[in-house]
Structures are given as C-alpha cells and as structure tokens.
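Missing here: one protein chain of the complex. Every other protein chain is in place.
== chain A ==
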Amino acid sequence: MTDAWAWLTTGAHWTGEEGVGARLAEHVYVSVLALLIAGALALPLGLWLGHLGRGGALAVNVSNVGRAVPVFAVLALFMVSPLRNAGYVPTVTALVLFAIPPLLTNAYVGVREVDRAAVRAARGMGMTGGQVFRRVELPLAAPVVMTGVRSAAVQVVATATIAAMVGQGGLGRIITAGFALYDTAQVVAGAVLVALLALVVEGVLVALDRLLVPRPPRT
C-alpha cells in the first residue's frame, strides 16, 4: 500500500500521453459518450413500452441476457474484427451495449409499476395519453428510472476499465501496464484510481437523484 501511495504521489506518473491525467480523460470521455448514446436509445424506448404496457418480456429479458454475456468477450470480439482500427468505436459500442439493459429495464418497470389508480384518475380528469405520461407516469417512475441510470453508469465505468485488457485506453491501462511490468505498486495504484472513480460516479449520481427527482411528501 505504501508503494502504491509512492506511485500515486510521483508527479511524472500523472502527466504525458500515458499518464493518469490522459487515461482519466479517456475513461471519462468514452463513459460519458456511451451513457449519453445508451440513454438516448434505451430511455425513450423503455418509457414508451412501459406507457403502452407492451414488450415487457423484451424489456426485462434484455437484463438477463446482459448479465450472461461477458464484457471481456464482447470487447475481444470487437478487437479481432475490423472494428479494431476504428479508434474508440469498439469501446464505446461495447459500453453502449452493456448500459442499455439496466436503462431499458428500469424505465419499463418504473412506468409499469406506477399505481394504476393514479393513471385511471388522471384519465378520468380528461388527460390525454401524452399528458398522463408527462404529468403522472414520468414523475412517479423517476426514482426507478434514476436507479437504472446509476446501475448503467457503474456498469459503464467498469466496462471501460476492462477495455484496457484488449488494448484500448482508459484508467484500466495503468493496471494492465502494471501487470505487464510485474509492478504490484502500479497495479494497486491503478486499481485505487479506478475504484475511486467508480465510487465518485455513484456518489454524484446519488446526489443528483436527491436533488432532481421529486419525492412524495412523508406522511
């Protein structure tokens, strides 16, 4: 641990093309990009399916499939295909694929689990389908949807780390380089950075959740 601390406090390890700064920037870049793409694809679809009450089997099973497929295998398949020459494309594609299941499932389940009585009351007040969705279903589904966003973000940060095992960028490269050099201090230092990043992302999203998502008043 003291060796890892020494590695982390060595200024030279933080700068340059393969320094912590550059690797962190890569990691954040691919993660944010992938989360935005996955959100743009999965959230509208999941919310819409939930509103219609259709496609439940698809929305729920996609999560089971996502769990069974190894991230490392998908990244490796991309890297032995022509995609390997396409810069960040293989990493971002893999991240998007693994971010979609939690987003889609939670968006669907969130809307589906909204109290049917509230939906019927809104209909009875003369709200249209769109109004019911915007004013009733969406606010009530928000906490579950945000849980999906958090799972997806954690998944994305973890997947971006594994990208280093197939030679792609990101903070995981500090770990894999450490393994290649038999440098335990560097491996641990890289792992601490990755773990901290994951925990910070989780923390920020929990804080955002508290700030943005309306909570029913306590009774």
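Going forward, contacts are C-beta pairs under 8 Å (C-beta built on N, C-alpha and C of every residue); 3 or more make two chains touch, one makes a residue touch a chain; residues count from 1.
As a working rule, contacts and distances are computed from a predicted model.
Trainee: Which one, "ABC transmembrane type-1 domain-containing protein", "SGNH/GDSL hydrolase family protein", "TIGR02186 family protein" or "Polar amino acid transport system permease protein", is the UniProt name for the chain you do not see?
Mentor: Matching the unshown chain against "ABC transmembrane type-1 domain-containing protein", "SGNH/GDSL hydrolase family protein", "TIGR02186 family protein" or "Polar amino acid transport system permease protein" yields "ABC transmembrane type-1 domain-containing protein".
Trainee: Using the touch definition from the top, which of A:A6, A:L36, A:L52 or A:V69 touches the missing chain?
Mentor: Candidates A:A6, A:L36, A:L52 or A:V69; residue touching the omitted chain: A:V69.
Trainee: Could you tell me which of A:L8, A:L24, A:L58 or A:M79 touches the chain that is not displayed?
Mentor: Among A:L8, A:L24, A:L58 or A:M79, only A:M79 touches the chain that is not shown.
Trainee: Hey, which of A:V20, A:V119 or A:A198 is the one touching the hidden chain?
Mentor: A:A198
Trainee: For chain A, which residues lie in contact with the unshown chain of the complex?
Mentor: Touching the chain left out of view, chain A contributes residues 1, 64, 67-74, 76-77, 79-81, 84, 154, 157-158, 161-162, 164-167, 172, 175-176, 178-179, 184, 187-188, 190-192, 194-195, 198-199, 202.
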